[in-house]
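Note that this is a trimmed complex: some chains were dropped, and none of the rest were shifted.
As written, the chains take the letters A, B and C, and residue 1 is the first residue of each chain.
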Amino acid sequence: MLYFVNDYSAGCHEKVMQRLVETNLEKQAVYGEDIYSLSAKEKIRKACDCENAEIVFISGGTQTNQLAIDSLLLPHEGVVCAESGHINVHESGAIEYTGHKVLTLPEHDGKIDAGELRDFMQRFYADENYEHCVFPGLVYITFPTEFGALYSRKELEALRKVCDEYKLSLYMDGARLGYGLACRENELTLADIARLTDAFYIGGNKVGALFGEALVFTKNNMPRHFITHVKRHGALMAKGRVLGVQFDALFTDDLYMEIGRHAMRLADKLRAAFEEKGYQFFKKTPTNQIIIVVDDEKKAELEKKVAFSFWEKLDDTHTAIRFVTDWATREEDVDALIELL
Amino acid sequence: MLYFVNDYSAGCHEKVMQRLVETNLEKQAVYGEDIYSLSAKEKIRKACDCENAEIVFISGGTQTNQLAIDSLLLPHEGVVCAESGHINVHESGAIEYTGHKVLTLPEHDGKIDAGELRDFMQRFYADENYEHCVFPGLVYITFPTEFGALYSRKELEALRKVCDEYKLSLYMDGARLGYGLACRENELTLADIARLTDAFYIGGNKVGALFGEALVFTKNNMPRHFITHVKRHGALMAKGRVLGVQFDALFTDDLYMEIGRHAMRLADKLRAAFEEKGYQFFKKTPTNQIIIVVDDEKKAELEKKVAFSFWEKLDDTHTAIRFVTDWATREEDVDALIELL
Amino acid sequence: MLYFVNDYSAGCHEKVMQRLVETNLEKQAVYGEDIYSLSAKEKIRKACDCENAEIVFISGGTQTNQLAIDSLLLPHEGVVCAESGHINVHESGAIEYTGHKVLTLPEHDGKIDAGELRDFMQRFYADENYEHCVFPGLVYITFPTEFGALYSRKELEALRKVCDEYKLSLYMDGARLGYGLACRENELTLADIARLTDAFYIGGNKVGALFGEALVFTKNNMPRHFITHVKRHGALMAKGRVLGVQFDALFTDDLYMEIGRHAMRLADKLRAAFEEKGYQFFKKTPTNQIIIVVDDEKKAELEKKVAFSFWEKLDDTHTAIRFVTDWATREEDVDALIELL
């Protein structure tokens, strides 16, 4: 079976695994004070060109979003995101569990528009009863989005500008950040992201780690005693070294970007094949998720040999389906899939 | 340096690591539906002699306690535990974060007494204003306790009886369960624990896993759609297989017990040496934590060659210090330490 | 100044005040066990033709919604309501504060449509990842709605049917219930509402009470030890008698309905005048809120002599404004206003 279901079905990149094995029996300091965590943080600071960045490693994405957003919001504030935002639809109400409302804007391939954000803020403060409403306090974006789209530099700068005007924090969910950074259409570097956001996370779970994400605060804005916040959320790993070793490996010899480039090269190859063979795209986005429209006959035929994911039933005879490449995708599998199209 | 600081400073047992490596590139179902998680659950059910046990793997102990307790309590209820209970002192208020109060009883080497629990419940219902108080809803115990003590069978049965009388759930934190089970003084089997508690967790973090705990509901009492509860807490791992593979390994060929026996054999050897050499025990408990009293001169001398943990300053010249053995402790290190005593 | 701003700017109906004065120095049992609370509950049970109804008096509407919804939802569930629902827009995130998400449907004069609710539920369960989403657990409706509209009997029965199909609770916010019940177009009795909902509240704050709402559970579904839930929310009044006396007065000699009829008669008179004089209605709804469109010149002219509320700026020269009648509105003021139109 050719496997294109998602980017978190395999374990981790061999170089990450190798480091876990090599360091396994070392006795290390706990709760993130081990030498690997310290080294990984230093490497990430350099990669972000942000020497004051404060970094915490967390086991998964929902946990990271929940912790970061809850910590950056004041009690009377909520988080603004696209209707399609992961926190709004697929995190089981993890944000609301922390007591905060998710406020939504229209989505454009999963992105929000700076102009619409400004309108939203203007309407908010124009309502004379705004103190009876939830104050927008932070903007949540995904990069790449849930549909695989990327913000251009101009778009991200425009969002930053509105955030500054209205004193909103800007937070980026980078679950698939490596694939976004390595995308040929991408205009943003890690340093840009560090500069333009208040916090973001570098996804590991979907980008070569066994598990784990690196939450980065870029503006000296990590809450004091943040480790206590983390533990209170149940999110502090005793063996922080397990996360540290992985991110240290991912940020050694450009591995994180290498992983991204590998997946993107194969995604581009596959996307080109779909295009050439006349498939219609459900959303035409440039990263490692390819969502196409097929008739159900073709779908049934493909299912015999290929594992992909169902996206949405479109009409009686057509379905949107998704193919994903990642660090573990083999070129021969992409070629075999192309043969079947 | 001889290392006896704690039982979570190394990575994982070699057999666990071996399985992680072997299965690394397999594509597996996500969110705990992989074959290793299913297999591990089946093995745990057998080990517990509890065929209906419902099991969920969670990354860490605080997360597990928070999730289990929050899920088993009704809104107006709180959790009863020893004053020294981990949830009461060292989890940064993770229980209160879920909206529930921790109600405390006196501790006896970290244990609570069934008679004192009954008195507490009687006093609770004797107060005519009890509806203005937090209802005790669940009893939290640790096995071994934070001091290394074990409940005897009789003690646990007595607690169960009081819980039945007052319709309280009984939940056991088994962070170091493997060391308790393998202790020579221990009277309880996994099957006893499954029978006498409503839920408990089998600790992996401190007992040979890279990370992870197995939360076991034993009375068909896992809340419906529990996976949604888990995700809402930010605790659902996308690659559940990473936990599944580990617990599958730990419950294959008796590895979990083998790990326990290894640590206990070395702890017993070390304890005997302390005794023989006339050291005073701070708490005389039978498991893998040995807490002794030393004068500060001896402490300074030991610190040159041995890493151990500070427990408590006792007076101007004496300190309680703790030595811990685990799956990774080497016999030659124990012998070398004994030489130094 | 003629006063039509809202229905909660004056104190309370004279008969309510009279009873507060008459009973003022009596020593009564506290926390809602006083004879007036007991009597009021009995009268409400009769008025609802629901002899098992369980009733709790709460100081305000947001508090009541927060408490009722939090208590009726399971942890993994959220509340479904119209986009315009009061809990969604004007309660400062009070529902999210309890940890639950508000899920929205389109609004039709503030109402939700049973067909759209069914579609929503079908889509929910059709998503194979629904366990990663918030489960709809309760439907929140307002009667009259925020725009003054009423559900017909057929509409409410249709909602009930969908709720039954999907095991959803149905909860009605009756902040202005008295005005809805007394409306000439209304088809529903208190008994209908008790029969068709799982819980609802009878608004006092806007309908003649000094303050207070009566929360009614109609299906033996008040959580056990609910008084503890109430206190935990900070919502238990020590002098419950203050609420009891008021509701006892409101449900004596049909006062609650009399108040409703008074306000509705004047609202109808005013609405007819607007119509006759050719004013355009922003929303044509039948209860005590009348929202019309005026050009800004007329608005400025009216403002000199009349207090009304701003609703929405429509374009450069037109504005929607709202006139509200209530138990305290005087007929001479309505006549004077009509003169000015």
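Here is the rule we use: a residue touches a chain if its C-beta (ideal position, glycine included) is under 8 Å from a C-beta of that chain, and two chains touch if they have at least 3 such contacts.
Because the structure is predicted, anything quoted here is derived from the model rather than measured.
Undergrad: Total copy count of the complex, if 3 are in place?
TA: Of the complex's copies, 3 are shown; altogether there are 4.
Please note the rule applied: only the chains that are shown with their structure count from here on.
Undergrad: Could you work out which chain's C-alpha centre is the most distant one from the centre of subunit A?
TA: Of all the other chains, the one whose centre lies farthest from subunit A is C.
Undergrad: On a C-alpha centroid basis, what's the spacing between subunit A and subunit B, in Å?
TA: 34
Undergrad: Using mean CA coordinates as chain centres, what's the gap between subunit B and subunit C in Å?
TA: Subunit B and subunit C have C-alpha centres separated by 50 Å.
Undergrad: I'd like the Å distance between the centres of subunit A and subunit C, where a centre is the mean of that chain's Cα atoms.
TA: About 42 Å separates the centre of subunit A from that of subunit C.
Undergrad: Residues of subunit C that contact two or more other chains, please.
TA: Residues 76, 99, 131-134 of subunit C touch two or more partner chains.
Undergrad: Per the contact definition, I'd like the list of subunit C residues that touch subunit B in the complex.
TA: Against subunit B, the touching part of subunit C is residues 70-71, 74-76, 99, 131-135, 223-225, 227-229, 231-232.
Undergrad: Considering the complex alone, what residue numbers of subunit C touch subunit A?
TA: 76, 78, 89-93, 96-102, 128-129, 131-134, 310
Undergrad: In their complex, what parts of subunit A are in touch with subunit B?
TA: 3, 5-6, 8-12, 14, 17, 20-21, 23-30, 59-67, 91-94, 97, 205-206, 210-211, 228-229, 231-239, 241-242, 307, 328
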